[in-house]
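With one protein chain removed, the remaining protein chains of the complex are shown where they sit.
Chain nomenclature is as follows: A, B and C, assigned in order of appearance, with residue numbering initiated at 1 for each chain independently.
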Amino acid sequence: MNLLCRIPPRRYWFAVCLGWVLCCCGWGAAGAQPGEPVPGESLPGPPGGLEGVDHPGDNGTAIDLRWSLSIDDRAEFKPRRVKGYRLERRALPSVAGGSEADSSTDETQVFELPYGVGQFVDRQCVPGRSYQYRLWAVGPGGESAVVETAGPVTPRRQWFDGTRTGFALLLLAICGAVIWFTERAKRGKSLHVREIAALRAMREAVGRATEMGRPCLFIPGIEDMNEIATVAGVAILSHVAETAADYQAEIVVPTTRSLVMTAAQEAVWGAYLKADRADDYRPDRIYYVSDEQFAYVAHVTGYMVREKPAACFYTGVFYAESLIFAETGNSVGAIQIAGTSEATQLPFFVAGCDYTLMGEELFAASAYLTREPQQLGSLKGQDAGKVLAVVLLLAGCLLATAVEVWPGWDPPVNALRWLTGRLLGGG
Amino acid sequence: MAWLQTLDRRWIFLAMLLAVALPQLLQVRVPEKPTPLVLNVFRKIEELPEGSRVLISFDYSPSSEGELAPMAAALVRHCCEKRHRMVLMTLWPDGKPLVERAISRIIEGEYAALGLQAGRDYVNLGYRPGKEVVIKTIATSLRAEFPTDDAGTPLDDLPLTAEVTNLQDLDLLISISAGFPGLKEWVQYASSPLKLPLAVGATAVQAPQAYPYIPRQLLGILAAVKGAAEYEVALGERYPNLAIPERQDAVRRMAPQLWAHLLIIALIVLGNVAALVSRPRGGVR
Amino acid sequence: MLRNTIPWLIAACAGSVIIAAYFVPSAQGWQDTIGQWFEVLASFAFVLGGVNLAMQNLQKISAREPGWGYAAVTLMSFLVTLGVGLFKVGVPADSSGSRWGGSYQAEGSAFWWLYEYAYNPTISTIFALLAFYVASAAFRAFRWKNTEATLLLATAFIVLLGRTYAGAVLTSAIPEEYSAFTFPGLTTLIMGVVNTAGQRAIMIGIALGVAATSLKVLLGINRSYLGSGDG
Partner (left out) sequence: MTTATSSRVWWPICVLSAAFLLWRAAVPGGPGMARVYVKPAPAEADASSAGWLAARPDESGAVVSPARTAGVWVAALLTLAIFSFLYKDNPAYRFAEAVMVGVSAAYFMVAGFWDGLVPKLFIPLSQMEWGTVGEVGRSLLTLTPLVLGMMLLWRLLPRGGWIARWPLAFIVGTYAGIRLLSFLEADFVSQIRNTIVPLVVRDTDGLGFDLWASVRNGLMLGGVLSCLAYFFFSMDHRGWYGRVARVGVWYLMITFGASFAFTVMGRIALLASRLEFLFDDWLWLIDPLGKRPPPGL
């Protein structure tokens, strides 16, 4: 269809009609119908060197094709002498024992490609089947001679996606670091981590609520359990609930997803059990409001103004409601502690709340709160990831600088290409 | 100055109401000039050959309509002017009526004279639940998520989509995004792995998050009403028929913006004056 | 065992399989299948949530708790919306003469009316309240206290001005070659350099946090969502 796009508007209708006629005639069978030559125009030169190879690291459904452009396919020629290319694919009869899929595919198929393009990935192949390709240029003067692939091309199924090797290495390094530090911590190696003020304040906030005889409000974000920030928020909830159970403070958790409600009920129940106060647990304090963000916000702000909670905790994923919560909570005089993985909402929490866990700190919080060695081990793993990031950044920037300063010198160019293209380029 | 310290915030609310309402009632207009990030998007659409396939995803809900509808309208108008063929969809469940409204108001309303036809010049794919998974799926197979368009016609029966296998067959992706799933997911699962040109319209909140993706994964951003207003001005310069107030919704909306911004700046200054004069110990936080 | 260990094993196996599948070309579609399942499960979750909402409000009404009248309003609007939506009340008939073929939110239907005139205006109005809260937060929080607060204040000030025509007018006397020092120029610099650097560091940090938390889920260190109480 790209070809039609380039036809001047007044010929558009004609082109559409022609397209329909071609479709109806089943224009695939014998290749495309020859274009109507415009008098006085010469035929475009043919494209050159059509090569087809199996697309690497895939499920065997794609073939990479490459060719050199027709000599008439140049931007200087106005009007264009080449309007596009047509690529014809012919599926060869499969060797004995072909699967059912073979017979269902079209024998030949034609792809319309725009001018100035020298490569194409045919993603509609059947694994293990052989294909023959033919290519020619199309211009106002007609169609060029045809070039063919040297032999049949067969797409193969691979078991490992080679383009993702670099990413696999990084994944192994980061996950390996987390697991290694966790294991080391299990064996009793003591680990030091810095202070985070917001986490110290959590206990105090619950204490204050108890003294004032007012509830603690916990908002586990507004996203579902498929967000890891919500999982981290629920982990924090279980600690806050334990403290609350300990102090016999009331904790209220309105949720915007019923899966989160389920998880929060489980977490709070577990916390009350652990604090040995199972009798005080009230499941109706952890309830579903509505999946709609702002209906939920309307309910929560209304609740805040009426019940005046003494401590508000916001952890998880937040969007626009962050500021509504923070301002309303502030107006009722609550201590507010927030943590979110949404970079866009951090400013509002920083401006509106007493303490804010910024980004990564949210995910570190449950480790700090439990002080369990395994959890602290995972923090060390996160730090190892940051060291890796710093090393990659410094190495990359130094290489990029070297490339810029000594443009003709090959080693840094190759190293940079490996770093950004292979190690950081996958996926 | 003591009154500033104890100022009831409802006075601030009242001032804000007036700052926004008065310019609207008096219908004030302020001038505007397109900035490079907006021009990048404008030029891309302008330079695409006529009839290119452009995907526009309305990834927002009515709650952000005030901010995003003008830029959606401007982009759709530009595509109509250039006779680009539009594939419209949404990743938000309540975005479906917004797509339908854009079609009935702009494609079939303002541009009724062009006789643009559903299925040939534009396709409404509607909404599919699945959030970012939808993007990932259509990156490899459009039909796996959208076997039919919103009206239930198989994609193979529509001239526009008959030859579209996946996102790679499109010439430009546009996401008008108010959050998740939105621009970040389009970058993560479409423009970044497939190396496809992606332009985004974003709410003001989303926009700062988009800057890190420029220029490799994003070609430009229309940020909030200001971005839309700049786009409308750019459109108006190129197509004088669009330089009329009815087609410059965002430009009109910039007047309340200006006054409200000035109010907030004044409030910041006042807040600091109050703090300096009375020299409180501790502070607010 | 059934309540705690098996759920963890389910989580661990499912997660590990998904990670491994990412590197096997023929299994790369599994993530999409999971996504589809999640959609279905989320639809079931709406039912769970809806029933929970109805139960809470019924309880409030029957116990005559303070504000039970509002609970009745919630329950009524919930049941009415659910009824007209599920039964497609007022949906124009399609070519076969039945309303079941039409979209549940077709223009003119009762559900469409509720969406257009009750759902949509209320949620956008709640959203619009933010304009007021932004103003009061600006007044309250942007104070000249220490270096950090001052940087926050100064940046907000510059960007606010830079995002309007006022900023362009105020610094229009600055010659073209120093355009980086106009308000719009400074805004672009802040957004393009400092904001980008900050955002990137936050994103890298969050990615590591997500990775570590995910691993804790898969390794069974974090089982709080299953109620085992151990963080």
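Here is the rule we go by: contacts are C-beta pairs under 8 Å (C-beta built on N, C-alpha and C of every residue); 3 or more make two chains touch, one makes a residue touch a chain.
As the structure is a prediction and not an experimental result, all values here were calculated from the model.
K.L.:
Taking the complete complex into account, tell me which visible chains touch the one left out.
P.N.:
Even though it is not drawn, that chain still touches A, B, C.
K.L.:
Sort through C:Leu58, C:Leu86 or C:Val169 and give me the one touching the missing partner chain.
P.N.:
C:Leu86
K.L.:
Have a look at A:Ile63, A:Ile219 or A:Val289 and name the one touching the chain we're not showing.
P.N.:
With A:Ile63, A:Ile219 or A:Val289 as choices, the missing chain is touched by A:Val289.
K.L.:
In the complete assembly, which of A:Val117, A:Val193 or A:Ala278 touches the absent chain?
P.N.:
Within the whole complex, the residue contacting the unshown chain is A:Val193.
K.L.:
Pick out the residues on subunit A that sit against the missing chain.
P.N.:
167, 170-171, 174-175, 191-195, 225-228, 231, 259, 262-263, 266, 288-292, 294-296, 298-299, 301-302, 305-306, 343-344, 346-348, 350-351, 358-361, 364, 379-380, 382-383, 385-386, 389-390, 392-394, 396-401, 403-405, 407, 416, 419-420, 424-427
K.L.:
Residue by residue, what part of subunit B touches the chain that was omitted?
P.N.:
Answer for subunit B: residues 10, 13, 16, 20-21, 24-25, 27, 63-67, 93-94, 104, 127-129, 132, 151, 184, 187-188, 192, 203-205, 207-208, 212-213, 216-217, 223-226, 245-246, 249, 252-253, 256-257, 260-261, 264 touch the chain left out.
To be clear about the criterion, only the chains that are shown with their structure count from here on.
K.L.:
Centre to centre, by mean C-alpha position, how many angstrom separate subunit A and subunit B?
P.N.:
21
K.L.:
Mark out which residues of subunit B touch at least two other chains, giving numbers and ranges.
P.N.:
9, 63, 208-209, 285 - these are the residues of subunit B that touch more than one other chain.
K.L.:
Would you pick out the residues of subunit A that each touch at least 2 other chains?
P.N.:
293-294, 320, 343, in rising order.
K.L.:
Considering the complex alone, what residue numbers of subunit A touch subunit C?
P.N.:
Result: residues 57-60, 157-161, 164, 168, 171, 174-175, 178-179, 182, 224-226, 228-229, 231-232, 234-235, 237-239, 242, 257-259, 261-263, 265-267, 269-271, 273-274, 284, 287-295, 297-298, 320, 323-324, 326-328, 330, 341, 343, 346, 348, 350-352, 358-360, 362-364, 366-367, 369-370, 372, 374-375, 378-379, 381-382, 385-386, 389 of subunit A touch subunit C.
K.L.:
Which residues, counting only subunit C, touch subunit B once they are in their complex?
P.N.:
Result: residues 31-32, 35-36, 38-39, 42-43, 105, 107, 112, 115-116, 119-120, 123-124, 126-128, 131-132, 134-136, 138-145, 153, 156-157, 160-161, 163-166, 168, 184, 188, 191-192, 195-196, 199-200, 203 of subunit C touch subunit B.
K.L.:
Going by the contact rule set out above, which residues of subunit C touch subunit A in the complex?
P.N.:
Per the stated touch rule, the residues are 19, 22-26, 28, 38, 41-42, 45-46, 48-49, 52-53, 56, 59, 119, 122-124, 126-127, 129-130, 133-134, 136-137, 140-142, 152, 199, 202-206, 208-217, 219, 221-222, 224-231.
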